[in-house]
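One protein chain is absent from this view; the other protein chains keep their places.
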Amino acid sequence: MSWNTFGRVLRFTTWGESHGPALGAVVDGCPPGLMLSESDIQPYLDARRPGQSKFTTQRQEPDAVRILSGIFEGRTTGTPISLMIENVDQRSKDYSEVAKAYRPGHADYAYDAKYGFRDYRGGGRSSARETAARVAAGGVARKAIPEVSIVAYVSEIGGDAIDRSNIDLSEIDRNPFFCPDPAAATRWESLVDDARKAGSSLGAVVECIATGVPAGWGAPIYAKLDADLAAAMMGINAVKGVEIGDGFEAAKLTGETNADPMRPGEDGPQFTANHAGGIAGGISTGQPVVVRVAFKPTSSILTPVETIDRDGNAAEIRTKGRHDPCVGIRGVPVVEAMMALVLADHKLLHRAQCG
Amino acid sequence: MSWNTFGRVLRFTTWGESHGPALGAVVDGCPPGLMLSESDIQPYLDARRPGQSKFTTQRQEPDAVRILSGIFEGRTTGTPISLMIENVDQRSKDYSEVAKAYRPGHADYAYDAKYGFRDYRGGGRSSARETAARVAAGGVARKAIPEVSIVAYVSEIGGDAIDRSNIDLSEIDRNPFFCPDPAAATRWESLVDDARKAGSSLGAVVECIATGVPAGWGAPIYAKLDADLAAAMMGINAVKGVEIGDGFEAAKLTGETNADPMRPGEDGPQFTANHAGGIAGGISTGQPVVVRVAFKPTSSILTPVETIDRDGNAAEIRTKGRHDPCVGIRGVPVVEAMMALVLADHKLLHRAQCG
Amino acid sequence: MSWNTFGRVLRFTTWGESHGPALGAVVDGCPPGLMLSESDIQPYLDARRPGQSKFTTQRQEPDAVRILSGIFEGRTTGTPISLMIENVDQRSKDYSEVAKAYRPGHADYAYDAKYGFRDYRGGGRSSARETAARVAAGGVARKAIPEVSIVAYVSEIGGDAIDRSNIDLSEIDRNPFFCPDPAAATRWESLVDDARKAGSSLGAVVECIATGVPAGWGAPIYAKLDADLAAAMMGINAVKGVEIGDGFEAAKLTGETNADPMRPGEDGPQFTANHAGGIAGGISTGQPVVVRVAFKPTSSILTPVETIDRDGNAAEIRTKGRHDPCVGIRGVPVVEAMMALVLADHKLLHRAQCG
Partner (left out) sequence: MSWNTFGRVLRFTTWGESHGPALGAVVDGCPPGLMLSESDIQPYLDARRPGQSKFTTQRQEPDAVRILSGIFEGRTTGTPISLMIENVDQRSKDYSEVAKAYRPGHADYAYDAKYGFRDYRGGGRSSARETAARVAAGGVARKAIPEVSIVAYVSEIGGDAIDRSNIDLSEIDRNPFFCPDPAAATRWESLVDDARKAGSSLGAVVECIATGVPAGWGAPIYAKLDADLAAAMMGINAVKGVEIGDGFEAAKLTGETNADPMRPGEDGPQFTANHAGGIAGGISTGQPVVVRVAFKPTSSILTPVETIDRDGNAAEIRTKGRHDPCVGIRGVPVVEAMMALVLADHKLLHRAQCG
């Protein structure tokens, strides 16, 4: 198993540094014969792009993807699909101060401790730009699961939550926050703007729902669908918590209130609740798969923070690069992409063992 | 990759059904030359054993482990270590009602949907008894990481939380709840007893802390230490949420309040906080690794629940077997075992790439 | 990935030392619903058993297999299948001389160099008895590929080859050499008997043919069917060479003489030759898959051999245990088992990606 390869059957390997010439992903195990072109992938990258609003990073990257292999006459051949995105806007000089001192909360110190040195420019490989490669790979994965619909949105910023009785999924694309509750979106404008001006940052919670997943995906114990989703989401930059269904709230319920009773139905059982979030015993139940992901606030804030430098002496660091006041916002397309990649992988995995 | 193998370098495969003759684990990749015998593993199984108090399942299993391979003259040879635990107390007749109807919240329906049929006795492979094999494997893993100390405890049952200013780790072994707060332990006696008598069940949160982990374990992006921990914990039966450090609370903080500033120290940097839970960018920072795991309440409750049977007709199910009013309690040794297995794996992984 | 796990989808892990209490295999990823019991596996182990004739090892092992998990009501559940074979006849004292000195040609020296010490009894894990576990696993694999027939036989012993115009597969079970040419079988009786009496040993070549393999199994480049077969066979104890189809003979042919022309046929193309051995570009062509495996002569011979001991001093070694004058003979069921395991794995692999 590789350190940079994710998945069991439909697998992808990403590469590329934030300030290197390009980023990319190699997606392997994709079924043959699927229609695929750059135009299938680009929209997901555009949703993710920095510089889209004053609320996100001010770096201008077109993030244009090229498919370099694995396609013939518009269809996947079954051979590896190499995707490449070139980096255009790299302001290396913004990171000069970072070369010597460690940004608290970032992986700087940990990278140095592990490797002995690091590519400090823009966070090197620990940068969030690597997720562009994952979003591209997610575009390929969706082609393998046409029966599934995936939507993610921000459900909370800085502790301010949406009103769950006021959710309208069509609102998600109408505000800069991927927010399904228009009232919350309005509140968040000032909330995030204030944070940005203050040089501070906020955390967020992203919720992702996949409908159309049939029962039976996921395999017992170590290829559990929920375990793979947990790994996929926790592996996203800045994520500190993952929940399935009721998550930590389930810990407060009783057996009776947490149950998902079943009634007979035409196309299989009708569930009268979904506390389980669509997964039981690691296998999908046919109900919507519900995952919630907690993003911590960005550590690259513009106020000075106490730290040490490479020689172990006290230092202060104030990053001057372009940063997100709330990385969780742009985490939405990434969460969707990881949901797609894990589900597509499990569809093939299930097919491998059970036909 | 196998559906029932976990880990990348130090790997283990478990096998065995709840009501089969035995359970086991094969641990592979263990460094050679480590002292290992049954007496190193048995204590962890004893802590986990059912029938220990009136608060846990009333099934009597000695859970005696045998090491069948991989040891010579008391030391690991580097070859696979096969561990076996025989099942003694299996009351199959308690599960007769379950054969036909699906227990809501269990994997029964999902298993049938996936495989076409299932071994219904005691939950077959989805049963929590499979975790005995994991606890045994964890005993082996700890031998590979003597520099690390791992302790887990229950921090919350049914919404009732410990008082973090009143934590005494030595209390953990003095009550049936692995609880470090004696006042909470007292409250939980009636809380859990009431649930058991009512035939109900409660959820719980387990917290696990590993100290002595040096900086540098974990590798970027897809072998992130936190992602592997998330998969390991989410894969435990009944788990619905995993957090690292502040977890979902971090989503409510700002960049300033969530930062872990560093000061110079003799043996590396001194951190003044640990909101990150010991992991940044997927790599250990040298701080204690803190993981929190949410267990939902058991679905095997003694009050009837609405469900369907194999033919799709409405049915009612009331399980009469022996069940846990709070599975989270016995999840504590399992959480510790998974922490050990993941950390040991990452120690070797780091050594593979970085020497 | 584990050091002792083989396969990609249908995977197995073996464990157990030659002189430990038992050996076993855990087979994972097996499709559910297949009929399986000990009686499906035992015959393959019986064919392999030591002590069957004066031409093979004189150790008496019943090699009775038990299925400890993964079966319910006579069918595979899709969960891991644990197989166990207990060791009965272990004469440890035969190996006392071996503890101190290294047997040339065995892995003794290499094991010590790698691990720092070794379980010297009977070769520990490098013993050919480990293959009993593989043969058992092969019995499971065959259930997943009912459309395929596999037969292997010895085609050469000590340089004396069968006459390919005199092959009768029904002869294989009628002599102690798995030989399809009765004339060769007669010659081999004295050949092998002479070697045994002289305390010497002979090499052999085993040929294995799988018919019924459809076109399309195997995937480009690194999951090539022939590459996986090569690894599977080279991994068998004492194997030093593997060929597919014409093998090394192909290196002497021209493009014209090596071609496998195709003609139209009812059920797909009719090939007029099979120099390729059923595999082209790593993918099966629908023709019989033909593999040839070279076994070196056993190193455990009864005449003294010059060697060194653990302290690096000159020593002489003469093993007195029970040994095969020709391990290739008992390699036949092992070669068949590995063919089954690889083909079954590839059947599922193909299904994963291509449905």
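Side notes on the structure shown:
Going in written order, the chains are labelled A, B and C, and every chain counts its residues from 1.
Following the convention adopted for this analysis, a contact is a pair of C-beta atoms (placed from the backbone, for glycine too) under 8 Å apart; a residue touches a chain by one contact, two chains touch by 3 or more.
Just so we're clear, the structure is a prediction, and the values are computed from it rather than from any experiment.
From the options C:63, C:130, C:171 or C:336, the residue with contact to the unseen chain in the full assembly is C:130. The chain omitted from view is touched by exactly one of C:77, C:175 or C:201, namely C:201.
Residues of chain A in contact with the chain left out of this view: 1-5, 7-8, 11, 13-17, 20-24, 26, 28-29, 32-33, 68-70, 72, 75, 77-82, 114-119, 124-125.
Think of the hidden chain as still there; on chain C it touches residues 1-6, 8, 14, 102, 104-107, 109-111, 113-116, 125-126, 130, 156, 158-159, 195, 200-205, 214-224, 226-235, 237, 240-248, 250-256, 258-265, 268-269, 272, 275-277, 279-286, 294-301, 303, 305-308, 312-314, 328, 349-350, 353-354. Contact between chain B and the absent chain runs through residues 1, 9, 29-32, 78-79, 219-220, 348-349, 351-355.
Here, only the chains that are shown with their structure count from here on.
By C-beta contact pairs, the most connected chain pair is A-B.
Separation between the centroids of chain A and chain C, computed from CA atoms only, is 46 Å.
Per-chain Cα centroids separate chain A from chain B by 26 Å.
Chain C has its Cα centroid 39 Å from the Cα centroid of chain B. Annotation for chain A: residues touching 2 or more other chains are 1, 219-220, 349, 353-354.
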